[in-house]
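One structure, pasted below without further comment.
With one protein chain held back, the other chains of the complex are shown just where they sit.
For subunit A:
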Amino acid sequence: MATLEIKDLHAGVVTDEGSKEILKGVNLTIRSGETHAIMGPNGSGKSTLSYAIAGHPKYEVTSGEVLLDGENVLDMGVDERARAGLFLAMQYPVEVPGVSMSNFLRSAATAVRGEAPKLRHWVKEVKDEMAKLDISAEFAERSVNEGFSGGEKKRHEILQLALLRPKFAILDETDSGLDVDALRVVSEGVNEYTANNDVGVMLITHYTRILKHIHPDYVHVFAGGRIVESGGKELADDLEENGYVAYIEKADAAAV
């Protein structure tokens, strides 16, 4: 049983002109076994939240804490956070030319598990997980994400989730760029992982369609850099019906 606590998190993006505040006091606690959907309009700061937690160098945390079982992950390096059990499936996975997917996956698994997985088991494990996600074997020899379609990139993010087995997974718009079939395959991948592991999930999305496949325990509306409303599944239904307008107004009012 693990806990991820985000406490009054303020963060901004570092640009040439200086720092611009985007997260304006985010509070959220996720326990293992729970799935929290974070829903919000474009530009509200959802990806910033995920990057700030993962430690992206472009984003600067100005105050607040992110505690993993009481330890502040903000004091850790990017790789340490991953080894401590955090995983971020990125909205825009990065291409790394010349580094094969298989080399990358093995390096990552070795780092996260603390020892190199036994080769024979490893090969089978990767093969099985790839098959589940409908990823053809040839991808193992291709460069990381290079020339992958949007959907192929997302499948590989979930492949990494399955192989790296984090305690907490942040899935940033994993549903975007997926067609209906791919959405089902990827959602099944996530569901299988959560069913078999004691994991907490932060599912960031703009649309409700993925929630038909992955059922959240909590839904949070994110607007203007903070959570403006929290509830259960019914909140998602309300968003589906009425959109974000009311919440954006609420965020604006709070900002004044």
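FYI, contacts are C-beta pairs under 8 Å (C-beta built on N, C-alpha and C of every residue); 3 or more make two chains touch, one makes a residue touch a chain; residues count from 1.
Here is the rule we use: contacts and distances are computed from a predicted model.
Trainee: Match the chain absent from this complex view to the correct UniProt protein name in "Sarcosine oxidase subunit gamma", "Cytochrome b", "Xanthine dehydrogenase family protein subunit M" or "Iron-regulated ABC transporter permease protein SufD".
Mentor: The record for the missing subunit names the protein "Iron-regulated ABC transporter permease protein SufD".
Trainee: Out of A:M1, A:V94 or A:V180, which touches the unshown chain?
Mentor: Candidates A:M1, A:V94 or A:V180; residue touching the omitted chain: A:V94.
Trainee: With respect to the chain omitted from the figure, which of A:A111, A:A140 or A:A254 is a touching residue?
Mentor: A:A111
Trainee: Per the definition of touch given earlier, which of A:A82, A:A162 or A:L235 contacts the omitted chain?
Mentor: Checking the options A:A82, A:A162 or A:L235, the one contacting the hidden chain is A:A82.
Trainee: By the contact definition given up top, give the residues of subunit A that touch the hidden chain.
Mentor: 54-58, 77-79, 81-83, 88, 90, 93-99, 103-104, 107-108, 111-112, 143-144, 160, 164
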